[in-house]
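Note sheet for the following structure.
Just one protein chain is left out here, and the rest sit where they should.
Moving on, here comes chain A:
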Amino acid sequence: MRIWGAVVASARLVWGLAVGALTAVATLAGLAAGGIVLAPALAWPSAREASMHRLARTVLWLAEFERHRLYRLFGDAEAKTYRGYGPERALAYLGVRWPVGLLGGGILLLFVYGAGTIVFFVWYWLTGRYPDNIPPSPWIITYLAVACGFALFLGVQGLIGVVRLERNVARRFLGPTPADLLRVRIEQLSATRADVVAAVDAERRRIERDLHDGVQQRLVALGMLLGRARRSGAAGDEAKSADLLAQAHAESREILDELREVAWRVYPAALDTLGLKDALAGVAERAPIPVTVRYDVPDAPPAPVVTAAYFVVSEAVTNAVKHASASRIEIVVTRERKTMTVRVSDDGGGGADPAGAGLTGLARRVAALDGRFAVISPVGGPTEVRVVLPCA
């Protein structure tokens, strides 16, 4: 099947070159004819605007056709995205492209000529005649076969070169200009910046809730226990007072634990002192289910990457425990030449919603570093969170 696919793709390329050669001829003729018709029309101001308009429309139509040909027949995915180039750039493109198209057509014609010659010779030899009065000795056949192979190689190289040239010319004239690319990049940066602000706000809200609904509640309860102890003491009930004080003491320890937890969720101090590997080991230790960590990163990545990786893992593990009812989790962190990949997979029930608050926050954090974020979580499981972060 793979060979069949290659054959189809090659046939499509050849077909594309043939069509390209025809459009090159048409373009050349059109440009010449347009020049002859337009030149006198430009003398009359009344006719000028209409003819310019018609020319612009034709030029755009032709450029669109070429763009379509590149995308459909040459499989040039980039060509699909070219738009907004305007009639002037389209005209420049057509002006530069037609020689390339003719070159492709010329090479194709050479192929046809070569194939015809081979058929001609073989047919003569099979019928016992010698076209140029030279009998086909093994040496002659070898010599001709080598020559044919060489010519075939050159021809194929030529065709490949023409295809590449076609793509490059289209990109140069129809593709995004440096200014366009810059604009797209700025838009992208604005979006990720806004996303990061939103993610930070969401995190702050979560911290606020952790403090108000967790630590503060416990402190109020502690105060209440102490208040009751004092009232009991004042009323002379020493036994009850002592009991309440003991409860208060125990409660104060719980508060310290909770406070430590919250502080850890805000920013794990271990990231700075021990590094990502040990911080991840800490995540694994605190999880209530078995978590294996494979950390294969020789040197320390940049700090923002480390922080993002940590929060991805931490959130993914929390999700797996809380929502997916997983029984084991695997964390794999690997470093390629210029990127770091973090994978967190579990054997839970799947069905994680990438649009959920937690995962959206992570996606934004990763996007801010120009990383890629993916959640693969079919209903029924398993779930895998995969993040690729650039470490340039």
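As a working rule, contacts are C-beta pairs under 8 Å (C-beta built on N, C-alpha and C of every residue); 3 or more make two chains touch, one makes a residue touch a chain; residues count from 1.
Note that in this section contacts and distances are computed from a predicted model.
J.: When you check the chain that is not on display against UniProt, which of "FAD-dependent oxidoreductase", "Peptidase M16", "DNA-binding NarL/FixJ family response regulator" or "Periplasmic dipeptide transport protein DppA" does it turn out to be?
T.: Options "FAD-dependent oxidoreductase", "Peptidase M16", "DNA-binding NarL/FixJ family response regulator" or "Periplasmic dipeptide transport protein DppA" narrow down to "DNA-binding NarL/FixJ family response regulator" for the missing chain.
J.: Determine which one of A:R48, A:R83 or A:H212 touches the chain that has been left out.
T.: In the complete complex, the chain left out is touched by residue A:H212.
J.: Please identify which residue in A:L38, A:L144, A:V196 or A:A221 touches the non-displayed chain.
T.: In the complete complex, the chain left out is touched by residue A:A221.
J.: With respect to the chain omitted from the figure, which of A:R193, A:R230 or A:R286 is a touching residue?
T.: With A:R193, A:R230 or A:R286 as choices, the missing chain is touched by A:R230.
J.: In the complete complex, the non-displayed chain touches which residues of chain A?
T.: The list for chain A reads 209, 212-213, 216-228, 230-232.
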